[in-house]
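We show some of the complex, not the whole, and keep each chain where it was.
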Amino acid sequence: MDQALWQIGPVLPWLDLFGVAVFAATGALAATQRGQTLVTLAFFALITGVGGGTVRDLLIGAPVFWVEDRLYALVCLGVALTIWVTPQRWWNGAALVWLDAVGLGAYAVFGAAKALSFGVPPLPAAVMGVFTACVGGIIRDTLAGEPSILMRPELYVTAAALAATLYVGLRLLGLPSFEVAIIAAAAGFGLRGAAIYWKLALPAYRGLPNDP
Amino acid sequence: MDQALWQIGPVLPWLDLFGVAVFAATGALAATQRGQTLVTLAFFALITGVGGGTVRDLLIGAPVFWVEDRLYALVCLGVALTIWVTPQRWWNGAALVWLDAVGLGAYAVFGAAKALSFGVPPLPAAVMGVFTACVGGIIRDTLAGEPSILMRPELYVTAAALAATLYVGLRLLGLPSFEVAIIAAAAGFGLRGAAIYWKLALPAYRGLPNDP
């Protein structure tokens, strides 16, 4: 893996791989729900798993992480194969939603940290964190012909924005990277978890047709 | 901003920022029409505002403009916030359609000029102008689940193609950049304006099912 990543501590690279695997699983499951083939499962797993990080790497001018390191593609294909051969009931529960929430927080922090380490200014770096966490899911939903996570009022993009902004903001104050990463990822996971548990949603734009 | 941009005169960088702001506004408004949250407004404003220029910069191998210079992301977020807090009736009129027409012409010229200044040959450079002006709107419509501007018969992509081709063609004849930019942007705006005012459309393909 990239040298720059180690600047953000020894834990986040593993969270990165974990995030790729969790997002790959949500992609493969989206394909199973449409009765797709194993090849399509693998394609969706790969695109959802690495999509957000790919856009981030292209935008910040980094070599695309999974093209350099075959581990990521292997993990995505392994996840797709696992979902294909295991009983369907293993994948119906709430576990994946909660793992996705962990991946969301970790991935938003990881994306922002990688952007900062490539010299991106704070505001675009925070946006890179949001893209890293959310773009894979947006591509998955667009290809599957489903309303994207963007268009749902539940707190999803917002939780990623909280984690990425908090990380960048606390780093600007001079706090150490590792501790800040834990705090910011936990905050993003906490907000997303609260949204799942209490079904929190942001207020929608007031100007709906039946509004004054 | 990029040194190469100054080769095309002192006015276009400001038109660039103006184009980003106008396109960001159309993105944020697309989100309000679906009753979305402030975070989604900001996401749509950013993607629509910088989307076309991002694709151009990736294709020509330039550093992505808004990742280097935080001003653009700030403007997009400011536009989204402004639309969120101001009365809805401010944004219902025809003003935005006309501002979008100005942005279309200016942005097509700006994209073609930036591509030429990076050594791209004339034909791909003209295509870069069209992409710069149109891709943000295409991404906005795709994410919003709406038929894209590509699929509407009204003159939109064509106006961008006129502005970009005219700029590249007149530059090939050796005319000075600044004057050519004004002429080409005005021609693109004029064609788009005529299409808005007289509802001009291009002829559609003859081979529809009920045709001979």
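Order of writing sets the chain letters: A and B. Residues in each chain are counted from 1.
In this section, contacts are C-beta pairs under 8 Å (C-beta built on N, C-alpha and C of every residue); 3 or more make two chains touch, one makes a residue touch a chain.
The model shown is predicted, which means the values in this text are computed figures rather than measured ones.
Q: Beyond the 2 copies placed here, what is the full number of copies in the complex?
A: All together, the file's complex is an assembly of 3 copies.
Criterion: only the chains that are shown with their structure count from here on.
Q: Which whole number of Å gives the spacing of the CA centres of chain A and chain B?
A: Here the centre of chain B sits 29 Å away from the centre of chain A.
Q: Which stretch or stretches of chain A touch chain B in the complex?
A: Per the stated touch rule, the residues are 58-61, 115, 120-124, 127-128, 130, 138, 142, 147-148, 150-151, 153, 157-158, 161, 201-208.
Q: In the complex, go through chain B and note every residue touching chain A.
A: Those residues of chain B that touch chain A are 31-32, 34-41, 43-44, 46, 54, 58, 63-64, 66-70, 73-74, 84, 88, 142-145.
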